[in-house]
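All protein chains but one are shown at their positions in the complex.
This part shows chain A:
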């Protein structure tokens, strides 16, 4: 055990906090491609964690027999204002992977740009290989964690769904780099409202058909539209099977407000 001193950080930790040393929030090294962040001008101008501006709410994901389905509404909120009501928060990564993001929309667009370029570069290699959903998930986990370690996160929670080599994949990564896989996933408010519903259905029937998965998602989107004050009744659905990726939208949920007729005053 050394007593502090001028131990240089190992390359893996380059650009991040040096153990035992005082860590300043200026990002010293701007090396590396991809998701590495850079200080605006350096010096006293630090680049701390941002505040999200235009944000997306929940993303839902469910595995079924032969694929996965992901859903996200088409709203970009500016605080409580429903500012952009027709934006897509789902992206097709390649023929066997889709990605849905909640959180800051600008960060999602940046992520999309980076991933799209990665896919192009890989295509250019011409070796017949394509990124598996697991690979994308793993890469994204490292990338998001790296950004958070530089105190400059991509303010998103991402759901990655795919179907590769006969197996469904559904993974979650958030802005802290927390990552896991599960047969059902939900970000944001969906985690509180939709996840219990989804888990209840899967407990009774662990393997769903495509239509059952779809119905479950629709039910959850309806509940979210009722109970999430930052949701909107227009959403997209992305279904990945061995046949490829199908993005459906815009769809709307059927709402039922009949109970309003039973209300008179508040007493």
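One rule holds for everything that comes next: a contact is a pair of C-beta atoms (placed from the backbone, for glycine too) under 8 Å apart; a residue touches a chain by one contact, two chains touch by 3 or more; residues count from 1.
Here is the rule we go by: contacts and distances are computed from a predicted model.
Peer 1: From the list "NADH-ubiquinone oxidoreductase chain 6", "PAT complex subunit Asterix", "Myotubularin-related protein 9" or "Proteasome subunit beta", give the UniProt name belonging to the chain omitted from this structure.
Peer 2: Hidden chain identified via UniProt as "Proteasome subunit beta".
Peer 1: Check the options A:129, A:199 or A:227 and report the residue that touches the missing chain.
Peer 2: The one listed residue touching the chain not shown is A:227.
Peer 1: Residues on chain A that touch the omitted chain in the whole complex?
Peer 2: 57, 77, 79-82, 85-86, 189, 226-230, 234, 255-261, 263-266
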